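Certain chains of the assembly are absent from this excerpt, and the rest are unmoved.
Just so it is clear, A, B and C label the chains in written order, and each chain counts residues from 1 on its own.
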Amino acid sequence: MFDPTYIDSYSNIDAPYQRLDARGKIIVTLAFVVIMAVSVNDRPLRVIPFSLHVIFLAAISRLSPKVLLRRMLPALPFFLFASLALGFSKGSHAAVAAFLKAFFSVLSVIILVSTTRFSNLLKGLEGLNLPTILVSMIFFVYRYLFIIADEYGHIKIARESRNFSGSKRWQWKAIGHSVGTLFLHSYERGDRVYSAMVARGYEGNIRTLGIQAITRADIIFVAISVIYLLSAGLISWKLL
Amino acid sequence: MHIPDGFLEPEVWAPLTAVSASAIAYASKKVSKNLDERKVPLMGVIAAFVFAAQMVNFPIGGGTSGHLMGGVLIATIMGPFAALLMISTVLIIQALLFQDGGITALGANIFNMGIVGAGLGYLTFKGLNSVTGNLNFAVFTASWLSVVTAAGIAAAELSISGVIPLTVSLPAMTGVHAIIGIGEGAITIAALGLISGVSVDVFYGVQTVKVQRRPIPWILLAVSMSVALFIAPFASEFPDGLERVAESLGFLERGTPKVTSPLPDYQIPGLSGGISTSMAGVVGVLVTFGLAYMIIKMLRRRHR
Amino acid sequence: METVIEIKNLTYLYPIGNKALDNLNLSVSQGERVAVVGPNGAGKSTFILHLNGILNGDGHITVMGMTMEKGNLPKIRQKVGIVFQDPDHQLFSPTVFDDVAFGPVNLGFSEKEVKDRVREALEEVGLSGFEERLPHRLSFGEKRRVSIASVLSMSPSILVLDEPSSSLDPRSRRELITLLKGFDITQIIVTHDLEMALELCKRVVVMDRGAVVADGNISEILGNEALMLEHGLEVPHSIRFTHFHTHDHEGEADKHCHTHCHPHPETHEHKERI
């Protein structure tokens, strides 16, 4: 889970989907997930037109199925068990439908983040009116996530090296102290990062180098996708 | 407790998304105004800390382990609004980058862990601290309650959507989390103890609450929450030991996909009954929460 | 030579009460390369944070003719580039490009100008082609270079580095020294690495307890054993050996000894005054 390289690793492939504006891609992904969630209900067949859309996106982004599946792997066991539970209470159709919905939703999100540089994704979110403070925080979590997780890893190693064991109470206390220490480290780091940013002219909001321009291709892509998804929802509602 | 896409009904996630979105908007405004907005990097790095803290594993016995939620921990240090933003940030990152929790379920997950887990936990902490004056007791109870409540509400959401009847999921979820909550409470106390030993200004807003003189609503709130979420389901039809429940429904805890028996072998009660029970549960919790929110608003006005 | 930094009676207390700077005085001339040394906790990093107004103690600071005050901060921050000790604190962007571009973007340059500056800065530190790399996946030495590039891209007139050689392996340290030697802008180098200081600088400032306790010719001061010991320092090997031979074979002295190793009276006076 903690290999940071995989996050941006496919965003540099030169493929049609990678070249589109982040905002358009976010809107289409949201439309996909929401329309599918609302229209499929308990009918597995209704997922078909939606799956076609995802497969189309995967194709124009030149992501290999292997890569996509590998990234999805950690989420699959939960989907299986939850749909199994659903199967007992609502029947097999509902279970299969839920599983497919979960599967393709995740797939669409993976395609979105794999084909969009994280910084562009953030610019996109900001462009879509997510509060600036939240976007900035996402930016910093993304940047410091691995560093701080690693730091906890170091503390844990130091703990293990001194034969960490004993009663549960004692262990909880020691773990609590490690968490407190980690907080202090993070706090100090945050303070210094702030200094470093101020030193380079930061005055309160993160400025970026010109947001991507929305081209005709973006508008066509969003329009066609949304129309397709809506009609897929409506038609499958009638027919399947 | 990270609910993925596909399992919640729109009737559940749509309103929760609205609630969470408004809460985030409000908290953003609040934090931008109150905290020094130029300290956004600090908030961001601490949010990364919350992410890391949520990966902290601790033993809960029987060879299993729980994950820290950290809602009360971060809310007592940074305040409930900053905490809500931090937890939301973490959930967004988890959904986008780690496929942990869905997009349509994001509102629900933020509601469970940010609003209920951190917000309600913080209120409980503040209330109990002002009533009893016992910091550790307040921290422990609030942490425990936040974990149990968040789990209970997640169970309710899943059951309204028909995934697992509440009569099964509620005792299971709250049962497991009643144990995890003890670890959460103990760890939060130790962590806050260490942090407050180093920096003086840790407990956000505690000073103002200490002079507060109307303890009764807080006691009522705490007691009713515990009864509603923990004791009641156990008094009902499933007196199975906690161990058993933990085992059979362990898959609801993220990070433990190795569970073998996905479903308990007892009869699954009729759907309609399940839904009505769970509806009642959720409405109850929502009302309680609304009440708590109004109370804290009133208190705040008194102290301005 | 023109004075570019002038500090008078600078005193700073951290909020929790410890006096980190205590009546510090210093002036630095255009184009000088000054080493700042002193024990852990002497106040070196605190001092550095005053050079571009991140901290704001009592006293008087002028940078390139501008008084340190709110209105001048943007201009001063453009002139003074600070490389912090820990690159992880300095590199906060998702890619090397974004990080090196951060300063220029904040300074409001055009997109083209920003890109040019990034390219040049990366070239200067020998990291052309690293634009799309993730900063947290670089080796320590590479991170340090990116930190330097991210400051160079703002074309500072004064470069300030806080312990730039720590945790570098000898080769990376050597490369760093060559890099710094190549710049002819004013440089202030805070370090515990006295050998590096000797190689790079003609002048050294010794700090202890928040004040300057010695200031002058580097080989004189670092060769002064009593002074070094008093302030948590040590006479570097390269001076010690040369020194040793100076006494042994007086005639050979000049061959290996570029420095005059007897304590300079002024240094002592300085020390006692404070």
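Here is the rule we go by: a residue touches a chain if its C-beta (ideal position, glycine included) is under 8 Å from a C-beta of that chain, and two chains touch if they have at least 3 such contacts.
Everything numeric in this text was worked out from a predicted model, so none of it was measured.
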Assembly formula [one copy per chain kind displayed, counts for the whole file]: A x1, B x1, C x2
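Keep in mind that, in the parts below, only the chains that are shown with their structure count from here on.
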Remotest chain, chain B as reference, centres from CA atoms: C
Busiest interface, counted in C-beta pairs: A-B
Mean-CA-position distance for chain C and chain A (Å): 42
Intercentroid distance (Cα basis), chain C paired with chain B, Å: 48
Cα-centroid distance, chain A relative to chain B, in whole angstrom: 22
In chain C, residues with contacts to at least two other chains: 92
Per-residue overlap in chain B, given as positions that touch at least 2 other chains: 41
Touching residues on chain B, where the partner in the complex is chain A: 4-7, 10, 13, 24-25, 28, 31-32, 37-49, 51-53, 55-56, 58-61, 68, 70, 73, 77, 85-86, 88-90, 92-93, 95-100, 102-104, 162-165, 183, 186-195, 198-199, 251, 254, 257, 259, 262-263, 268, 271, 274
Sites on chain A touched by chain B in the complex: 1, 7, 29-30, 33-34, 37-38, 71-72, 74-75, 77-79, 81-86, 88-90, 94, 97-103, 105-106, 109-110, 112-113, 121, 131-134, 136-145, 147-149, 151-152, 168-169, 171-184, 186-187, 189-191, 193-194, 197-198, 203-205
Chain C contact footprint on chain A (complex, rising order): 4-5, 8, 12, 117-119, 139-140, 142-144, 146-147, 189, 192-193, 195-203, 207-210
